[in-house]
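Structure in structure tokens, see below.
Note that this complex is displayed minus one protein chain, with the remaining chains in position.
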Amino acid sequence: MPLSDDEIFSKVQDALVDALGVDDDEVTPEATLVGDLGAESIDFLDIVFKLEKAFDITIPREELSPEDILTNSQYVQDGVVTDEGMAELKRRMPWADLGEFEKNPRVQDFGNLLTVGDLCAYVNSKVD
Amino acid sequence: MKYRQLDRITSLFPGKKLTAERTLRADEEHLLDHFPNFPVMPGVMMLEALHQAAIWLIKTGDDFQSPLVLLREVRGVKFGDFLSPGETLTITAEAIKQEGSRITVKATATKQGRKTVTARLILEKTSSGDPQHVGTDDDVRRRGIKQFHELFGDVATTEETA
Partner (left out) sequence: MRWFWVDRFTEFVSGSHARGTKNVSLDEEVVDEYCPGYPVLPPTLIIEGIAQLGGILIAEHFAFEKRVVLAKVNKAVFHQPARTGDQLQYEVKIDAVQANGATITSQSWVGETLQAEIDLMFAFLEEGRFTDGPLFKPGDLESMPRLMNFFHVAVDADGKPLPKYKNL
């Protein structure tokens, strides 16, 4: 039976509370993982393990962390993602809301992009 | 105490909050194994500094009445950075919850403001469970008080939470 949006959110929330030591009410759909919830790279690893377990899915590293695109000179010019690079990012992460990022796509801002809502959308795309 | 992980207590609100320091010395023998090419304080040793801070926090809080303060659980331990020889950890431990004889302590160690380890520790005030005639509890209690003064001297206490 497919999981409802609420069920997905609840399990993602549990995983984030566990991994980041934050309170339930801090984990809102709009909260950014890095800026609002204080996630560091070690935490992303932990979050991946917890989500894989909670949803019985496999999360290949490049699906959540497109470092290969962001460090490719074909897709990045002077620290800004090119049109070709944006297309590549959208292809890699169709579930992510890249609208805000696209307005000023600086590589240094990408890390702070991901929200709890994006994570739920990602899980949704994997469990179907 | 040879496995002492707190050099000195810098502030103490008994039962509530304790801050302390620990400097990693270049001649600490375990560094030869951890790691031969990259000497750094083992993560669990930093965690032990938090643990010892929690123990003294609790013991001073009830005037050393409990013979034993045992670690029951550790949660959410994250190692953020390494500590190299010559560097100093600032340890902060705060009691955040008490349920019966179990106390939850939130603790952090930082170097120059950067967190090297954070953890939530749950410790329990308890007694040895040995038969009365053996006298373990009295013995342990007495030794605990003596040890605190030997390790840290006269520690000024504060009533405020800074």
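A and B label the chains in the order they appear, each numbered from 1.
To be clear about the criterion, a contact is a pair of C-beta atoms (placed from the backbone, for glycine too) under 8 Å apart; a residue touches a chain by one contact, two chains touch by 3 or more.
Computed from a prediction, not measured in an experiment: that's the story for all the values here.
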Original post:
Which of these, B:I9, B:L24 or B:M45, touches the one chain of the complex that we don't see?
Top reply: B:M45
Original post:
Touching the missing chain, which residues of subunit B?
Top reply: 1-3, 29-30, 32-38, 42-45, 47-48, 51, 67-68, 70-79, 82, 119, 128, 136, 139-140, 143-144, 146-147
**OP:** By the contact definition given up top, give the residues of subunit A that touch the hidden chain.
**Re:** 18, 42, 45-46, 48-49, 52-53, 59, 61
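Note that in this section only the chains that are shown with their structure count from here on.
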Subject >> Between subunit A and subunit B, centroid-to-centroid distance (C-alpha), Å >> reply: 37
Original post:
Considering the complex alone, what residue numbers of subunit B touch subunit A?
Top reply: 76, 78-80, 118, 120
Original post:
subunit B touches which residues of subunit A in the complex?
Top reply: 18, 21, 40, 42-43
